[in-house]
Structures are given as C-alpha cells and as structure tokens.
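Only one protein chain is missing; all other protein chains are in place.
Naming follows writing order (A and B), and every chain is counted from residue 1.
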Amino acid sequence: MTTASAPTRVELDYSGGERLTMNMGPQHPSAHGVFRAILTLEGETVVGVDAVIGYLHRCHEKLSETLTYAQYPSIASKTDYVAAMTSEFAYVMAAESIGKIEVPKRGQYLRVITAELQRIASHLLWLGTWCMDMGGALGGGATIFLYAIREREMILDLFESLVGARLLYGFFQVGGTRYDIPAGWADSCRKTIADIDSRIGEYEGLLEDNPFFQARAKGVGLISRDLAEDVGISGPLLRGSGVNFDLRKSAPYSSYEDFTFNVPVETAGDCFARYRVRMVEFRESIAIVRQALDKLPDGPISSRPGLKSVAQIRIPKGEAYARVEGPRGEVGCYLIADGSAKPYRMKWRGASFSNLAVLPHIIPGHKVADVVAIMGSVDPVFGEVDR
Amino acid sequence: MTRQQARTSIGERFGSAQVEGELPASAEATAGKPLVVTLPVDQWLAFARFAKDTLGCRFFSFSTAVDWKEQGLEVVAKVDNLDSGLAVLMKTKLGPGVSACQSLVPVYRGADWMERECYDMFGIRFDGHPDLRRILLGDDWVGHPLLKSYAVDTPYPPYR
Partner (left out) sequence: MPAWLTPLIAPFIVLNVVIGLVTYVTLLERKFAARMQSRIGPYRVGPHGLLQPIADAVKLMMKEDVVPTAADRPVYNLAPIVFLIPCMLIFATIPFAPGLGVADLNIGILFFLAVSSMEIVGLFMAGWGSNNKYALLSAMRAVNQIISYDLPFIFSALVPVMLAGSLKLSDIAAAQAGGAWFIFYPVIGQLAFIAFMVATLAAENRVPFDILEAESELVAGFRVEYSGMKFALIQLGEYAHIIGSSFLGAVLFLGAWAGPGPEYLGPLWMLLKAMFLFLVLTWIRWSFVRIRVDQILTLSWKFLLPATLTLLVATSFVVVWRAGGF
C-alpha cells in the first residue's frame, strides 16, 4: 500500500481525478479525543492523511522537572487517563530503578492487581467506543457501548473503594503503593471479575458471528510485521501483527514472573486480529487477578511509607528507562536524576504516540468509513499522545 | 545476538564509541536493561543502520533529547531486538551551541514523529528528515520549551 518513505503531508495535485480535502476535525464524535486528520479524498477513497496532534499538550516533561518524586505520580495518571494505573507505574518504576529502592512483595502484588484490573477496564472502554464508532451512537454500537460501560463501572467502583477516585488515582508511590486494600475488597473483586468473565462470551457471540462486523473488521487496516517494528508500535497492535512480544513475559517486572498466563498473538494484522488479541487479554487479565488475590502475601505495602514532606524522596544521580505493558502498549519513562528531589529530565514514551504514527502509513487506500474503524482499533488516548 | 556479542561487534565497527552496561554475572541481571552506547555525532546514522542490520534491533522505541546546559544538547534513541531481548540506548552529544543532527528516518520510520517532537521542544534540526515541522505546539509558537533556558512560567499570550 505505501512505500517506506511515504510523506505524511500530501501535496494536492489535480492531475489525477478530483480530490477533496476533508477535515476530520478536532471536534468529532469518533476522534477519540482531540485529533485532527486532514484527509485527501478521491471520491470515497482516502489517498492521503495528515495527522495533526498536540491539542492536549500540557508539557508534562517540563512539568515533571518542577515537581518532586512524591508529587508527580498523581499527575502522571493524566497522560493515559483511561488506564491511569499503568501510567503511574512507569514513572515510579524508573525512580525506584535509579534509586535502587526495593518494593515489598505485597506492594508488588497490589500493583499487579490494580494494573490488570485497569487493563480490563480500559479494554472495556475500547470495545464500547470502537463498536460505537462503527455502529453509530444511535444504533447497534451504542448497545455494546452501554453493556461495556456497565461492566467498567463495576471495576471503577472497586477502585473507588480502594483509592477514593474513579478515573485518576494517586495510588502508586515511589517505594510501593499508597493504600492497602480494605476489608472485603478481595471478595467484591472476585465477584466482579466473575461477572465480567461470564459476559465476555456474550459480547464475542454478539459480534464475531455477525457478518456485518466481520465485513467491517476483516482485511481492514493491515499492519505488516515489518512496518509494526519499524514504527515502534506496541501492545495489542504489535501482537495482532504476528510479533510475540509482551513486556510482562519478555522483561518481567513487579513479580509478573510469579503468575501463569498466555499472551495472545494473531498474524493477520487487521482490525479483526487486534480485536481478537484484546478479547483474549480480557480473560488472561482475569486469570492474573485471581492468582494474585489467592497468593497475596502479608507485609508492608511500601518501603517509603508515611511521607511527611514533598521533598522527602531524593534519588541519586543516574538514569533509567522503565517500561510497563499498558493496555495500549509499552508505556515507558526515561528518567535522568541528579540527586535532588526533582528529576533533571523525564521523557515520557507514550504507547499511543507511537501507535498513532502508523496511521499515515496504513490509511491511504481505504474508504472514509474505514478510517474510524482503524482509529478505533488503534485505540489512541490523546493524553498519552500529546502529554 | 547476546549482549557480549553485541559489545564485541560494536567495539570492532565503532572504535570511538563508549559502551557501558556492566558485564553481567548472569543473563537475568541485565534482562531488559539496555546497552548504553555513546557515539560521536557523525556516526549517529551509521550506527543506527548497523544496529538495524547487524544487531537485529528492528524495533524503534523512542528518540528524544536532553539539555545539559553548558555542555550542550544530547540526542538519545532506543532500539530493541524483540527476539533476543537486546536493547541499545544510543546517545550522542551535539556539543555546546550546536543544534543539528542526522535524522534516523531513512533507517527507522518511527523516528519521524519522535524527531519532530525533538525539533518542537529543543530546536534540534535533523538533516534528512522529510517533513520537519512542529508537532505538538502550534505552528506559530516561538521558542522551544524543553530547553533549560526556557522558564516554566514564560508568558505567552493568549495562553498564559
């Protein structure tokens, strides 16, 4: 479809057919946030895409140089705000890596439980919004959206009883976690994931056997393995293109090696393959949460509990790149510390930034209707793209 | 390609590069930790090609820059070999007052947006980049925010 050096900006030359430039502007029901795609159309076929981002840019990287290691984790959740737990994870892991701070076992298990619950919640939102993009807010898509949101609400209730917040938490701290699970939380967690487990099969049945859904998702948005690695996409997109790479298995962190789970890989590289990967990930995350709850050890939750002042944590000179397998892919934090209470430089490697960079390479050649289907299956969150 | 093989190979081809990354007592001790390679500026693109072709690092993770104040800017990029787990963190110091560097786009397509962000935030011009323009900030923004000389509360009407 496109060669290695396809330009992202298309020059309008009228020598071949009549071309129309259409703006899928920053305000759009299916832009998944603020995203502007300038589409060049020939009839219904897209021949060029210029992706304009930066509408949500808050310069987290500059901000982190002014905030201490104790203050920043709650702000970190605002990058990937749909999966806030995994966003905070990368930053605290980077700080702990430089400062050689040990996290107690219980803290690690709690981190795993919340990260996997967050993965389930994020994928539920993905499923709902993707179907809504393809089916219309007044139509079949909205039905699945409402079912998925109903399940997601149950998980958000769990988080609310744990942290006090539903969407953006300040749960992770350098050294461990901030809160411990209250009494009865483990049981309600088990009940919730049992409920969700029973309903995933329902959604699969509703969607997969439907020839309309298959027609919209199969063969659409093919990402070849070579393109995937070259651009640096990660997560379900990479695994949907045939690359068996999951950070939880390849470079295990925070006791992930204690759990047994599978990593789904599909080779087709189209929207349907990515959908299958995420549906299997639901079940795998549920399995991990169950194992973690069963094996949850006792002990402290943090090696630096009870912070008295914001400048209490000082990280010695050094640098580290810590990465976490978020629902969207590899969320990384490249941190350079200089011995004070604030970082010298922090680079946030957002999964969605790299994932979105693949759009100008795969969209040309598809119809306008496929643009939304592809964007939905790429599942960008613009807090991560723009930071 | 293990870390040891990679180190030897890099040492052979790029004599003037410094390679850090402790010799591990066991393979697990450095699992996931990248091999840090510091290069002179003119070997930036050549090393990237070497990393992709010889070391097998086909996965482009990220590329960014650091402002070391008087010592100048430094460009950092990380590439991975997903099959063997080898990761290479390439660095190059541009030198005081210099803000031009070779672009990695001919080798890795993912460098496209990453280098646009470096240009946007640091003002580094990448030679060989097909379409170097601002990506996150508006096209009419003046200044490069992530430089240490740019204060956090710089007024910028009408936003601030």
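What we mean here is this: a residue touches a chain if its C-beta (ideal position, glycine included) is under 8 Å from a C-beta of that chain, and two chains touch if they have at least 3 such contacts.
Nothing here was measured: the structure is a model prediction, and the numbers come from that model.
The hidden chain, counted over the whole complex, makes contact with A. Checked against the full complex, the candidates A:Gly54, A:Pro104 or A:Gly135 give a single residue touching the omitted chain, namely A:Gly135.
From the options A:Tyr109, A:Tyr147 or A:Phe172, the residue with contact to the unseen chain in the full assembly is A:Tyr147. Remark: the residues of subunit A touching the chain excluded from display are 20, 22-24, 28-30, 44, 131-143, 146-147, 150, 206, 210, 212-213, 215-216, 367-372.
Following the convention adopted for this analysis, only the chains that are shown with their structure count from here on.
The geometric centre of subunit A is 24 Å away from that of subunit B, both derived from CA atoms. Note for the complex: subunit A touches subunit B at residues 4-5, 7-9, 53-54, 57, 59, 61-63, 65-66, 226-227, 229-232, 243, 245, 250-251, 253, 321, 323, 330, 332, 334, 336, 344-345, 347, 349, 353-354, 356-357, 361, 386-387.
On subunit B, the positions that touch subunit A within their shared complex are 31-32, 34, 58-62, 64, 66-67, 76, 78, 82, 85, 89, 105-106, 108-110, 112-113, 121, 130-131, 134-138, 145-146, 150, 152.
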